[in-house]
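Written below as structure tokens is the structure these notes are about.
All protein chains but one are shown in place.
Chain lettering (A, B and C) follows the sequence in which the chains are written, and residue indices restart at 1 in each chain.
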Amino acid sequence: METVKLTIDNREIEVPKGTTIYKAAKSLGIDIPVLCYMDLHDLKVENKPAGCRICVVEVEGRRNLAPSCSTDCMNGMVVKTHTTRVINARRTVMELILSDHPKDCLTCPKSGHCELQDIAVRLGIREIPGQEFAEMSTYKKDFSPSIIRDVDKCIMCRRCETMCNDIQTVGALSAVNRGFMSVVAPAFEQDLEKSPCTFCGQCVAVCPTGALTEVDHTAKVIRALSDPTKTVLVQTAPAVRAALGEEFGLKPGTSVTGKMAAALRKIGFDFVFDTDFAADLTIMEEGTELLDRLTRHLNGDKSVRLPILTSCCPAWVNFFETNYNDMLDVPSSAKSPQQMFGAIAKSYFAEKLGKKRDELVVVSVMPCLAKKYECQRDEFKHDNNPDVDYSISTRELAHLIKSFNINFVDLADEDFDRPLGESTGAGVIFGATGGVIEAAVRTAYEVQTGKPLPKVDFTELRGMDGIRSATIDFNGLPINIGIAHGLGNARKLLDDVRAGKANYHAIEIMACPGGCIGGGGQPLHHGDSSIIKARMAAIYREDAGKTIRKSHENPYIKQLYEEFLGKPMSEKAHHLLHTHYFKKGNKDIFI
Amino acid sequence: MSHIKVELKPEQIAKIQEICKSFKNDAGELINVLHKTQETFGYLPAEVQEVIAANLNISVAKVYGVVTFYSFFTMLPKGKHPISVCTGTACYVRGAEKVLDEFKRVLNIKVGETTPDGKFSLSCLRCVGACGLAPVVLIGEKVYGRVSPDGVKDIIKEYEE
Amino acid sequence: MHLLVCGGTGCRASSSDAIVESLKSELAANGLENDVQVIMTGCFGFCEKGPIVKVLPDNTFYTQVKPEDAAEIVREHVVKGRKVARLLYTDPAKNEHVSDSKHMGFYRKQIRIALRNCGFINPENIDEYIARDGYQAIGKAITEMDPQQTIDIIKKSGLRGRGGGGFPTGLKWEIASKNKADQKYVVCNADEGDPGAFMDRSILEGDPHSVIEAMSICGYCIGASKGLVYIRAEYPLAIKRLKVAIDQAREYGLLGNNILGSNFSFDIELRYGAGAFVCGEETALIHSMEGLRGEPTVKPPFPAESGYLGKPTNVNNVETFANVPVIILKGADWYSSIGTEKSKGTKVFALAGKINNVGLIEVPMGITLREVIFEIGGGIKNGKKFKAVQTGGPSGGCLTEKHLDTPIDFDNLIAAGSMMGSGGMIVMDEDDCMVAVAKFYLDFTVEESCGKCSPCRIGNKRLYETLEKITKGEGTMEDLDRLRNLSQVIKDTALCGLGQTSPNPVLSTLDNFYHEYLAHVNDRKCPAGQCKSLMQYVIDPEACVGCTACARNCPVNAISGERKKPHEIDTAICIKCGACIEKCKFNAISIQ
Partner (left out) sequence: MTKVKSLADLKKMKETLQTKIDIREKGDASESLVQIKVAMATCGIASGAKAVMEFLMEELDKRGIQAVVTQTGCMGYCYAEPTIEVKLPGKEPVIFGYVDNKKADDIIEKYIKNGELVDGIIPTNFESIDNK
């Protein structure tokens, strides 16, 4: 490899050609502040518009200062990262950015997690000169069911634009306007709800400031908890337990299932249940649907569309409703685990409790922002009463725990309540990319072949590659599986399917890079993909530690079918656990 | 950018499709497509941008991002007699600002606006290259040179039926 | 006999089209339509005196011609051979007519290389270009030289980019030629956005073939078969003439496959700008051509490595290209004999502002500002005092009296705190407030900033606001310090050339006219009497005769008074428009 030698702050270093000054300095332990820069290494995405100009350094012989994030090291370069000139420039630029930024830090939802705030603290900004006559660029606030856009706080780092367009290919956001009024916004600066936004929340996950935040439902949850006429149930998604600990200073990848259950009980939920249970239920329905379609297909039924696509991810559902609405019969009709849980809770479990559905409040804790939108969809309501009342994110749950004065780290582990709290390892791995399809395979294999699986772990389905495929031998019948995470990858896969170029029987798609563990509602990873990997490891550890690892072996699932649903895909199951999809957008009328 | 809502007729949609097609529906030709479309429709309302986006297979947000970046593109229909005051440097030092102020005062609109009767719209432009005639005002295609604030009323009078 | 009528935008705005028509019909009326040709040419440059009609062969230069003058020109000059004295240029110094343009102060010191064909040939007729050795340079290059030899001529000539930066053109070509790729592009930057500079437009309107020829020479040198002209949509005439020229060149086989029997092929397409000054920056320009927002990106990679569609791309501006064919034909030594040590050749300037001879001039590098302003420009309008000259447009600075004898070249202008830029040259007199001038330019930059980087997006806005505060009389000494620091930081940290130079008007006025800033801040006065907030209109009761002219003309009815008695201005209502002063015949109204 070709290398270059240079000096940074009087220290010599040799780095591979093409290394930026920022990275070279970092390898020397010199931590140059960056703001707009974001490196999502595993997604092969580097957001470096070189727009904020916070990371400037002095390069000997150069007329002006160089942005270290996007300037390559050259042989013989002499770089200084903290001269008076650099520090003055950095401070002045920071003052400029702050001069066009609201000063409501104390009440900002991003307070404490704000990168802009961090740098202001680090640079010791104490006043903003000329603020009294400085005009601010202000815009309309946008409240969607999932995401709040308060772009007065936008600093034009363009990270959200990169996520929305380059990674997710959703195209809801773009830089608009010019100069002082330029900002990232949907077309015509309309609300996100009128845009092709899928509410995947990846923009929120990378926003360094409070410009993009989630809709906060914690207050509503607290109100429900204090309402004596309501029985409040909580369900927690698989990925939450792998990340919640980070909000309390635990190492990424620390599984906090037991502490979480304990905390939820302390907060006062009447029943602490697990979405993993519903995940097992999803496998029963989706797996059966897969086998049904497959069998009919093998028997020559031309009306059957394959591959079958998973439908647990609400952002993905929004995406195909907008972009692939010519293929609405392809995804599985199975509802997502969140909605299956809600439907069962407000029917089966309500009956068990002898309560009416409106006496129950179902709260979900999700790694996701699209779930907030999903639970508000009309088809998931009964007499205007939603199956799931409130969906809160992992971050909101952390706030809730903190505001209930709970010392999370020191909590003793507790278990979920029964019956809707029992789950298998198959339910747990829903949280990571490839997990849903692995769980489905574990069940479908045994149902189809009537034989026990020789091994439960399908490592060929795991990993971080954006698009993966594998062929699983169903006792002589090769089943082709496709997996994509990140909507951009999903688009590639789906385009192939639409063009008839792909030969898959089943495809799993998750909107967020990494799957739900990298969801838009998770503790912010600031683009550090090692955090996502640690969460993934935790998920698979949890699976491996479970005694039951196949959904169809979950005793409470069996009981549910025996007592209530009959069998998978029964009429009752269809009514409660399946849904249909809608055309969104008007793209097709023009082409 | 403020904008108005319109309903496109099928033949208008067909016209836009035709324009896109003449540029091979190539997203790289977006700016040429927008030019041609604005030439045809006079402005680029949201609905028009949506059709363009669909045909070039790019997001509407991107199209809007481009439309709002370039000052030549407008989402508002211009007045019957679009008035452009040159505020290039040569015109500025020869008093264009006063002329502009007078137009604003007489028409009672701001720059970028159209009079309620739709007759006049007012905009600024940077240098038409007729610096010898500074300050210069364009009404439609017609150039008025050496305009003084006093002369503004007379110029407007020419266009009032 | 030939009658040349200026068809530049300025003269056309003063109905030079109608002049052509009138001349033609007058000639026909005299039965001379076959003996005398009327030709519409590109810009003569002397826009102040436009429209221009030139009669050849006796080289008579008629100024400010109106369509109704056509009859007299034909009757007197064409038929009888008598010059129409009232349409001749009058030398203001000697107060006598000058009929031959070569003897006018405006033209005397000019050397026209880039503008060699402007105002000389019919730009819509390729034959006239060919008659002037057109396309011989590309012919010479492809038949007699290899690309490197051609590049060497350009390198040796010392030609530097005329778009602003002044990067050596030959070197730029060489870099692009050395990058290997299956496709490369030659781009002509014709997105002239500098308010008050219009040389590129004039060249394209007056001599489009020279640009086409130069682009193909560049294509030959760097190994590109495709050329793109990125041109402002606001230049309809230039677009039209360029299109005509491209079509003609294709028809003649001077564009297209196997040009002049060689194996070199080259063709040109047009791309339109849409009103964004920042697109003059080459990376922004390339993004704009790709159908994106015209936002610049960090260099490196330079366009020569990765430009349009990721391919090696060479971007030069119109004026740079216009120099190329002549250099190839006349040689590097000839070209480098003109100009100064580090800035060779000539530069076209758009001379405007408070100057007698507004127009487009081409002068050898090294000429002094004094020569340009007082000899070519004919001095300051209305006998006022020279105060400053702003060069380089919004990226440049304001130079003053002490710079008048500095030879103009790239390096001297930068050393003086300004820059060559694209060649705008705006002259200001004692009535121009330099703080307001800086504010004017910042207003432009704020409007044209793309918004990508924070120093330019927010910093320029803050500079503008501070300047506004000062012109309102609310400035403080801290504001002046802040202006300077902010300006320096913006220069130091902005992403592209626009931002890096946008504070120049502020810094140069702070350097050269600090006393004016001080007057605004300390005395709350605008010495030039331009800043409205610092002025009051007052009627001198001694001088006022009560004619009521002022009151009748006040647009806001701020003036009251009885007939034949001194009037008074209500300063609370007065909008300081100045209408009253213009109407007062007794000099009774003054600004304080």
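As a working rule, contacts are C-beta pairs under 8 Å (C-beta built on N, C-alpha and C of every residue); 3 or more make two chains touch, one makes a residue touch a chain.
Note that the structure is predicted; figures quoted are calculated from it, not measured.
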Which displayed chains the hidden chain touches across the whole complex: C
Given C:Asp17, C:Glu33 or C:Asp100, the one touching the chain that is not displayed: C:Asp100
Contacting the left-out chain in the complete assembly, out of C:Ala29, C:Leu56, C:Ala415 or C:Ala543: C:Leu56
Touching the absent chain when the full complex is considered, from C:Arg132, C:Lys156 or C:Lys342: C:Arg132
For chain C, residues in touch with the removed chain: 1-2, 4, 56-59, 80-82, 100, 102, 120-121, 127-128, 130-136, 139-140, 143, 251-254, 260-261
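As a convention for this text, only the chains that are shown with their structure count from here on.
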Central chain (distance from its CA mean to the mean of all protein CA atoms): B
Chains most often in contact, by C-beta pairs: B-C
Cα-centroid distance, chain A relative to chain C, in whole angstrom: 54
Centre-of-Cα separation between chain C and chain B, whole angstrom: 23
Sites on chain A at which at least two other chains make contact: 175, 177-178
Touching two or more other chains - residue numbers and ranges from chain C: 276, 293, 450
Partner chain B, residues of chain A touching it in the complex: 165, 170-178, 185-189, 195-196, 586-587, 590-591
Of chain B, residues touching chain C in the complex: 26-32, 34-35, 65-66, 69-73, 87-90, 92-94, 98, 101-102, 105, 125-134, 136, 143, 145, 149-150
Chain A-facing residues of chain C, complex: 276, 293, 295, 297-298, 300, 446-455, 457-459, 461-462, 465-466, 469, 478-479, 482, 485-486, 489, 491-495, 500
